[in-house]
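One protein chain omitted, others in place.
Read from first to last, the chains carry the letters A, B and C; within each, the first residue is number 1.
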Amino acid sequence: MSYSVAVAGASGYAGGEILRILADHPDFEIRTVTAGSNAGTPLIDHQPHLRSLAHLTLQETDATTLAGHDVVFLALPHGASGAISSQLGDDVLVVDCGADHRLTSEADWNAFYAGDYAGAWTYGVPELPTTDGKQRDALAGATRIAAPGCNASSVSLAIAPGVAAGLIDDRDIVAVLAVGPSGAGKSLKTTYLASELLGNAVPYGVGGTHRHIPEILQNLRAAGAPNPAISFTPMLVPMARGILATVSAPLKPGVSVDEVRAAWNDAYAGERFVQVLPAGKFPRTSDVLGANTALIGVAVDAAANRVVSIVAVDNLVKGTAGAAIQCANIALGLPEHTGLSVNGVAP
Amino acid sequence: MSYSVAVAGASGYAGGEILRILADHPDFEIRTVTAGSNAGTPLIDHQPHLRSLAHLTLQETDATTLAGHDVVFLALPHGASGAISSQLGDDVLVVDCGADHRLTSEADWNAFYAGDYAGAWTYGVPELPTTDGKQRDALAGATRIAAPGCNASSVSLAIAPGVAAGLIDDRDIVAVLAVGPSGAGKSLKTTYLASELLGNAVPYGVGGTHRHIPEILQNLRAAGAPNPAISFTPMLVPMARGILATVSAPLKPGVSVDEVRAAWNDAYAGERFVQVLPAGKFPRTSDVLGANTALIGVAVDAAANRVVSIVAVDNLVKGTAGAAIQCANIALGLPEHTGLSVNGVAP
Amino acid sequence: MSYSVAVAGASGYAGGEILRILADHPDFEIRTVTAGSNAGTPLIDHQPHLRSLAHLTLQETDATTLAGHDVVFLALPHGASGAISSQLGDDVLVVDCGADHRLTSEADWNAFYAGDYAGAWTYGVPELPTTDGKQRDALAGATRIAAPGCNASSVSLAIAPGVAAGLIDDRDIVAVLAVGPSGAGKSLKTTYLASELLGNAVPYGVGGTHRHIPEILQNLRAAGAPNPAISFTPMLVPMARGILATVSAPLKPGVSVDEVRAAWNDAYAGERFVQVLPAGKFPRTSDVLGANTALIGVAVDAAANRVVSIVAVDNLVKGTAGAAIQCANIALGLPEHTGLSVNGVAP
Partner (left out) sequence: MSYSVAVAGASGYAGGEILRILADHPDFEIRTVTAGSNAGTPLIDHQPHLRSLAHLTLQETDATTLAGHDVVFLALPHGASGAISSQLGDDVLVVDCGADHRLTSEADWNAFYAGDYAGAWTYGVPELPTTDGKQRDALAGATRIAAPGCNASSVSLAIAPGVAAGLIDDRDIVAVLAVGPSGAGKSLKTTYLASELLGNAVPYGVGGTHRHIPEILQNLRAAGAPNPAISFTPMLVPMARGILATVSAPLKPGVSVDEVRAAWNDAYAGERFVQVLPAGKFPRTSDVLGANTALIGVAVDAAANRVVSIVAVDNLVKGTAGAAIQCANIALGLPEHTGLSVNGVAP
C-alpha cells in the first residue's frame, strides 16, 4: 500500500531531508510540498539536490492544502503546527518535527519557550529505554507525533543506558556537543555565516539556558531517573551536519567496567539504528552522515570516576527527518526501518 | 640588546610558529634553524608563508649547530630534548616546547609516557594562579624552561580561578575540547588526512588516557587543589588551529554567581593575555587566531549546580609558540608581551 | 537474478564507495572484499560508515580470492589490475577503476605514466556524445571495462556538446577545477593533511603535466574534435568530495546563444544522470554529493567570445564508483540506473 504524503516547510533543511528520504521510500508517495514565503516557486530552486522531485512546486502552508493526505510531515517554525494540525482530521497521521508538542510539562515549556503551551503529542525516540520497555511502544497507532529533537535524541541515547540500569548519578550529568549549523535551518543571522564559522568553534546556549534541556530530562525521567540534572553546552563547528555529543556522569560506588558495557550493550541489543561500538572504539560524525544511525562509544574513566559516552548522529537524519519517518513507519505498522539507511556517506 | 636565537624543529608547525613570531620580535635575531630529515633544504620549502625568512637553510639538529646562541627553542619530537640540551651551556636559555620536562612527578610520567623520565624543568603558564602568586614567578632568570602544552594551558586557565578561590569541587572537573589538527604536527596518519577530518568531529584519547591529564592536574595542585580529578575528552574538528575547551565543575554549597565572577575576574585582573569576558559572553577560537590571547567566558548553571568556563586559545600561539616566547621574555627580563600580539586574525 | 561481486581495494575511498552503493543494489550481492596491507582485518575498521557490511573481513587481493565471482570491481593502485585480471576468466566482468586501461594510445600512456602500457579496455562515460552515438554503445556485453576517471568525466561532459555540435574552437579549451582531496585516496602525504588543506586552495599538476589530460583529449576526439588541446589546472579545496569544473572555449564565428543552449540540451536530452540546468543556473558540488549525477550550467560570454560550461560531480560517485556500477549495469543488460541515486545529500 502507498500512503499519500504532504511535507510542510519543504524549502528548509529539515523539510528537504524528509523529502530526500521519502523520495526512495517504497510506501510513501510525495504528493504535496508547501512553504511560507517561498510558496509558488519550484521546489528545485530551494533544494537543488533533489533532482527526482524537480517537478514539484511549493504550495501555501495551510490546512486546506495539507488536508486529504494520509501523512503530513510538519517542518515549520516553532508555534505554527498547532493551528494547522487542529484542522486536519484525526485519521491523518501528523508528524511534527518542531518542539511545540514534545514537552509533557507546561512548566517546562513556560520556563524555556515563549508563546502558549500547545500540549504534548505522542513522543518517541524509538530505541530509548523506559522503565517498562522502549519509547517506541507508545508510537504504534498514534496519529499525532512529536518527533524528537536532535540534541535531545543524541544526549539521551548516550546516557540513558546508565540511567536505566541504575549505574550512574543522574544528578551530575555533563554533556558537551559539537554540532553543525544546519540544525539552525536557513536562519539569516551573522553567527551562521560561512565567514564566521569556517575555522571556528562557537559555543552558544551556555549555562543551562538551552531549550533542549527539558526534553533531555524528560527522556531521562522516562528511563528511570527520579530527578535528573544536566550541564549542557553545545558549540557550532565547521561541518554542515552532525552532532558529536560527549556525555559523562559519575558512576555509583562499585560499578565495574563490565557492568557498564553490559548495560549499554543490553539497552540497544537488536537495534538496527542505535549501535554500541566495541570497547576502545568511538564514533565520528562522518560515520553517520546521511544515515539514520546513532553510534555510541562508551568508556570508564576510573581516575575521574565517570562513565564517558560519546554518540554521533546526523542531526538532519536520526536527529530530525529520519526520526520522523521512523516514527511514522511505526505508527502505520510498517517495518520500522523502511526507507531508512544504516550506512553513512563517507568520506 | 638583541639575543641570538636558534630554533630546532623549524620545519614543523610549532617551529614555524615560533619563527613567525620571532620574525617580528624586536629583541631576538633568528640566526639558525634546524630540522631532522629536512636538514639541508631551504626553510621556505616547508614554511612557504614565512617570506621574510626565505634566506634561511635548515641545518642539522645537533648540539654543535645549536651551541653559541643566547636562546634555543626546541620544537622536537618527544624524547629528543634531553640529550641535546645537556650539551648546551648553562648560560644558554633553552625553551622546550615538548612534554619531556613538564612533569614534576616521575610516577605521572611513567603512567602516561614511554621512555625514561628526563626530569622537570622550570615550567610556567605565566598567568596561572598558584597558592602564593602566579606561575610566572618561577620563570625569571630560568635557563631551562618547559613551555606549557596547549591542552593543559587552556583547561587550567579555564578552571584554576575556581580552584584558587576554593569555590569548586575539584574532584569532579569535566573538560571537553574541540581542537584543530595542527596540534598533532605534520604527523602522517590517516586520521589527520583532510578527507577524514573535513565535515567531521573525531574524539580521541577518551576515558582518562590522554597524556596531557597529569600536566593539568599538576597545574591545579599548584593552584591549591589537594587531589584534583578530571574527565578530559578532546575531539578533532575541522579548523586548522584552535582549542575551545568547555570546563565545568560542581560549585561548593552556597557559592553565588557574584563570587564566581569575582574569582575569575580577580584571577586575571591586569593580565594582557588572559581576559575574562563580560557576563553572558563566550569566546570563539577565531577571536584568538594568531594571537597570544586566552579568552574566557564563565557561567553558573544553577539547575546543574556547575560553573561552566569556556576558554578559546590558538593552540600554536598561546598554546605553544607564543607561550614559549612569553616564557623566554620573562626569563630574560624583557617586557613580557614583547613581540606578542593580543589581536586575532578574523574572520 | 543476483550477481556475485568481489571488490578489490575495499579499504580505500573508491572501494568504500563502490561498497556503499552496492549495499543497496538489488542485483548485486557483495560476497568478497579484499585489500593489500589491510588484509585480515575487519572491513568496518576501515569503513566505519558501512554498518550493513560489518560482517565482512578483508581478504588478500589476488586472483585466487577474486575468481569465482560474476563481477569484480578493482579499486587498486595504478599498475596492479593487469596481472590480476589476466588470471580471471573471460566470463567474469572486470571493472577497473584505475587508469591502467583507459588510454587507447600507447604514446599517450608513455608520455604521462611510468610502467608498461597495459592495453586499452572498453571505456565509457555512458552519456558522452561520440561522432556516431554515445559512449555507452560500446559497453553492452563488455567483460573488461576501464571505468572513466573523475577529472576526465567532468571536463569531458562539460564541453563535449560544443565539440559534437561543432560550435567551439577545440584548440583552446581551458579547464580549471576545484577538487576534493578524496580523489587522492588515503595517500599519506603532507599536502593531504587536514592542517594543510583547511582554509586553503592548493593548485597542483599545473602547466599541462596532469595525467588526466590524455583521457580528456581522447574523449573529445571521440566526440569529433580532430586535434583538441586543453589547458587543465586542478586545485584542492577544503571539501572532502566533489569536483567543480569550469570549462570554457572560444565560440566559432556567428554561433548564437540559442545554438549553444540547444547543443547542450540536445546532447543530454533524456539522460537521467547528466542534466543541463536552465539558463542562468549553475551547479554546486553539494547538489550532487553522494549522487551519480553530473549537473551542468552553460553560459555565453559575448565580450570574451567564450562559452563557459560549469559541471559539478561527486568525484567518488559519478566520478568513480557510480560510474563503474553504471558501466557494469550496462554491460550486464540491467537497467542502467539500477542502484544509483540521482539525488544528492545536502546541505
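Keep this in mind: a residue touches a chain if its C-beta (ideal position, glycine included) is under 8 Å from a C-beta of that chain, and two chains touch if they have at least 3 such contacts.
The shown structure was predicted, so the numbers you read here are calculated from the model rather than taken from an experiment.
The chain that is not drawn here is touched, among residues B:25, B:144 or B:241, by B:241. In the complete assembly, the contact with the undisplayed chain comes from A:182, out of A:34, A:85, A:182 or A:309.
Residue C:300 is the one among C:168, C:222, C:255 or C:300 that touches the chain missing from this view. In the full complex, chain A contacts the hidden chain through residues 13, 180-182, 184, 186, 188-190, 192-199, 236, 238-240.
Of the residues in chain C, those that touch the hidden partner chain are 172-174, 176, 178, 195-196, 198-204, 206-208, 213, 229-233, 235, 237-242, 244, 246, 248, 250, 282-286, 289, 297, 299-306, 308, 310, 312, 347.
The set of chain B residues touching the chain not shown comprises 13, 16, 20, 23-24, 47-53, 182, 198-199, 240-241, 275, 283-284, 286-291, 293, 295, 341-347.
The working rule: only the chains that are shown with their structure count from here on.
Put simply, the C-alpha centre of chain A and that of chain C have 36 angstrom between them.
Centroid to centroid, with C-alpha atoms defining each point, chain B and chain C lie 45 Å apart. Within chain C, residues 13, 182, 198-199, 240 each touch two or more of the remaining chains.
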